[in-house]
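Following this message is one structure expressed as structure tokens.
The complex is shown incomplete by one protein chain, all other protein chains being positioned as in the whole.
The chains carry the letters A, B and C, assigned in the order they are written, with residues numbered from 1 in each.
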Amino acid sequence: MSKLAVGIIGYGYWGPNLVRNFSASPLTEVVAIYDANPARLEPLRRTHGHLKLVNSIEEFLALRLQAVAIATPVATHAALAERCLEAGLHVVVEKPLAATTVEAQKLVELAARKGRVLMVDHTYLFSNAVRRIKELVDSGELGDLYYVDSVRINLGLFRHDVNVVWDLAPHDLSIVDHVLGGQARSISAWGCAHAQAGIEDTAYVNLDYGDHLLANFHVNWLSPVKVRQMIFAGARKSLIFNELNTTEPIKVYDHGIELGQASEEERHKLLISYRSGDIWSPHIEPGEPLQAMVTHFVECIRGKKTPLSDGQLGLRLVRMLEAATRSIRAQGGRVVLGGGTGSPRAMRPEQFAPTRAGRAAG
Amino acid sequence: MSKLAVGIIGYGYWGPNLVRNFSASPLTEVVAIYDANPARLEPLRRTHGHLKLVNSIEEFLALRLQAVAIATPVATHAALAERCLEAGLHVVVEKPLAATTVEAQKLVELAARKGRVLMVDHTYLFSNAVRRIKELVDSGELGDLYYVDSVRINLGLFRHDVNVVWDLAPHDLSIVDHVLGGQARSISAWGCAHAQAGIEDTAYVNLDYGDHLLANFHVNWLSPVKVRQMIFAGARKSLIFNELNTTEPIKVYDHGIELGQASEEERHKLLISYRSGDIWSPHIEPGEPLQAMVTHFVECIRGKKTPLSDGQLGLRLVRMLEAATRSIRAQGGRVVLGGGTGSPRAMRPEQFAPTRAGRAAG
Amino acid sequence: MSKLAVGIIGYGYWGPNLVRNFSASPLTEVVAIYDANPARLEPLRRTHGHLKLVNSIEEFLALRLQAVAIATPVATHAALAERCLEAGLHVVVEKPLAATTVEAQKLVELAARKGRVLMVDHTYLFSNAVRRIKELVDSGELGDLYYVDSVRINLGLFRHDVNVVWDLAPHDLSIVDHVLGGQARSISAWGCAHAQAGIEDTAYVNLDYGDHLLANFHVNWLSPVKVRQMIFAGARKSLIFNELNTTEPIKVYDHGIELGQASEEERHKLLISYRSGDIWSPHIEPGEPLQAMVTHFVECIRGKKTPLSDGQLGLRLVRMLEAATRSIRAQGGRVVLGGGTGSPRAMRPEQFAPTRAGRAAG
Partner (left out) sequence: MSKLAVGIIGYGYWGPNLVRNFSASPLTEVVAIYDANPARLEPLRRTHGHLKLVNSIEEFLALRLQAVAIATPVATHAALAERCLEAGLHVVVEKPLAATTVEAQKLVELAARKGRVLMVDHTYLFSNAVRRIKELVDSGELGDLYYVDSVRINLGLFRHDVNVVWDLAPHDLSIVDHVLGGQARSISAWGCAHAQAGIEDTAYVNLDYGDHLLANFHVNWLSPVKVRQMIFAGARKSLIFNELNTTEPIKVYDHGIELGQASEEERHKLLISYRSGDIWSPHIEPGEPLQAMVTHFVECIRGKKTPLSDGQLGLRLVRMLEAATRSIRAQGGRVVLGGGTGSPRAMRPEQFAPTRAGRAAG
């Protein structure tokens, strides 16, 4: 089967990774790279002399490629993806899909109308670690899920175009959306801008999934240490995904007791011990997630399948990012996430559903 | 100078630590122990035969001791402390001071009227690590403080009388109150009860100190791993207090850059590196904090000094614990913390002060 | 059954732990403590007023106790244990049993003649962790054992009476003797004295068990960090015992491959990965090893059983400690360990058995 002719738009931070992975794939051939800034393409002339390096979208589209990967600033995603879809290309866009729910919604509809694949590069979904986490959760190994807690902090890239929620939370949101399957009922967030006026660099995001399940993310560009850790806590076992732990990225903790039904003696033992059951760290096969993403993109195009991270997922995430930022600006007020096509609505106090804690207490 | 005659009320989880430390102190002599449950005192008859072991408060007060340490369930603190203060004893109470703001307020007033020391055993304030942290923050070493983030989670003691906020957050609240000095403007919290109906075992608490300073605590009884870590992030340096890291409980991170004013090149370096400046871990002298608490208690009695963790601090903390639980029940709504004697009030949306983020953006 | 009347000799560093554990045991009663230095006993008068505190061995023996625990400097072990055995007491001696093979041998013979229990307090053998390690090795879970590697280093107590091998290696030697079961054929050691003339503070000890099995210990008082880690490497799985890792003291590593028979592809994967199989950390029940030692000592006395760490084991270890020091002084020369009663002999070059490596190569 002939290789898919692919172009890359945007050669900044992420672009080189896309070029490397689309080049390495036996399924695709990188034909052209387009960046609005000619200086960015300059070093490529020496190392990738055989590629077409172009400076305008018209020139790029004139090449009549089959597919495109877009890795430009968020604000430009929608317009570029729209041009490419209109031109009949299959499109994979860097996360997040677009800068607003409205834009994202339009892209989803356009892709459907044109019969083209629209995918978002939520790379984590293609990692062997997240695949294993989903298997473990789906199999019931952990029991009922209680909460997901994620800490994604570091001394970071201070972006000027988006705040830390738009920069880092898409990772957590995509993983949680994928693993939990369901849809959050409401979102609430706290945040603060320290280093640059108006651009939050420190934030906490809370998702209410109903039924005693909540997810919480701490995202932060002002942390002295780099942390990438997610806890998936269940009634029987809990799982920790620490991607910076190269030897044990996933650990499964058997609680050894039935939480909430511990005897007096078990409670006392917990006080003096650090754990109460076995720990197991399954082996995760090595493999570059971005390569798996490339393979999946081609398979969806060839097999007319719906991508794991399709436009709908991309849209759901943009809606949550919008809601989180709105909540921060409203001092942490809770925002209801409708399933519909509109933007999220802020809750008025009288709309508060009985809280889970409240229900439990009542 | 003769030793202070001390009694201990309550011989459950914490009582033995109090007996051990008041016994070891050259300044105090433990004379009597009172527990309403005679079975709890039984093992003491063999190992501490010389102590008076009593089963009623009347018997206890009849011993005419000089001071008392109370380590009973929270709900009983106020009544017991009141009896002891009325009888003219100096009192140190296990944290938190009382179960309600109203109770705590009454104790503060009573102690003032009787001219007795009322202190709360917020043990952390007497640790060499927290002392060092306060010195570092006060000296300006960190620059302007941006945020405090605390994670205090473990597979824990599932208490039946109070939720996880009342159990664990007093530690964070006392440290932050002590180190930051000022008073939070408002509090907001999310939480959920999984293991026992109506008793939250997972919670996130957020304090707004105004002026771009926020504090956030994750407290949790359902975590597979034990974590005790606080980040104090500043404009120049940041500090991490990890009390489970026995060799390096405090680490000071020099950012190496002016946050928010990083050049393009510095930003790029941050992307590929884990840090940008030196790390320094000051030596912390060993020493049991509870022993330092005992010494401080006696010094305040002898020297008529105000304790570091006096009734006023205890009262402020009870007010914040009340506010946090109220916010959880109101789905995370923000609760204003007045400086006055009343309980905290829930904010109505129209009362929202411009957010820090909002101001920054405006 | 009445409690065993026990006395403690030596109240320095370890003595208080013995007093605490023999007191806490329901099987024993601490009656008397003897220390040649009266100042050491002074603080006991206040806290343990009911105990007999004596200053001479005659006074001590006159009390006609049933058993004794000796925790004095190594040089005094033999004489004190001999007096106690002669007086008909059962004896447990702090490790190592004696200062020389000759002394140790005499104690073993005396105990046999008097029909008394002679035990050495090799505390590790009574820890739940070491019990679990022995079970895992004995069950064949690891496959054939390849090597044991121990690192036991810290910035330490600079003892004046013995070198670091005599101070720290008894722990490793007792664990290896217990877990491996067999007897080493020869020993070799390197070491150096830096801080005090003539007292090695840094040493490496190597045991040859024949059949391709070796054990190596790094013991050190001059390390900036504290490490307590043992690797038990097997053909199928390997085990790491890190007692400073409070949550995961034992980890079992499945190699995922047959070592030495890896395919070209497996080899390549190993190059880029940190591991190749699952890791499992069994839960270890909490429990103080010294308490288990006390219980075992009483059970051996009552049931006329041979202790896990009997005089024979103590003798074997003293022989190895002697051999190690001799090897250090001989620049690392290999010393043959006979099974007999004599001291170890240095090998002459022509006595070198074909090395395991040599045999394999030949």
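Just so it is clear, a contact is a pair of C-beta atoms (placed from the backbone, for glycine too) under 8 Å apart; a residue touches a chain by one contact, two chains touch by 3 or more.
Here the structure is a predicted model, which is why all the values come from computation and not from measurement.
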{"item": "Residue of C:R40, C:K106, C:K134 or C:H212 in touch with the missing chain, whole complex considered", "value": "C:H212"}
{"item": "Hidden partner chain, touching residue among C:Y34, C:F126, C:W166 or C:Y204", "value": "C:Y204"}
{"item": "Where the unshown chain meets chain B, residue by residue", "value": "246-248, 254, 256, 269, 272-283, 286"}
{"item": "Absent chain, residues of chain C that touch it", "value": "13, 146-147, 149, 151, 154-158, 186, 188, 190-198, 200, 202, 204, 206, 208, 212, 214, 216, 218, 220, 222-226, 231, 233, 235, 237-240, 251, 253, 255, 259-262, 267, 270-271, 274-276, 328-334, 347-349, 352, 355-358, 360-361"}
{"item": "Residues of chain A (touch criterion as defined above) contacting the omitted chain", "value": "23, 47, 49-50, 225-226, 247"}
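One rule holds in what follows: only the chains that are shown with their structure count from here on.
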{"item": "Chain closest to the middle, measuring from C-alpha centroids that were averaged per chain", "value": "B"}
{"item": "Centroid-based (C-alpha) most distant chain relative to chain C", "value": "A"}
{"item": "Chain centre separation in whole Å, for chain B relative to chain A (CA means)", "value": "37"}
{"item": "For chain A paired with chain C, centre-to-centre distance based on mean C-alpha positions, whole Å", "value": "53"}
{"item": "Multi-chain contact residues (two or more partners), chain B", "value": "225-226"}
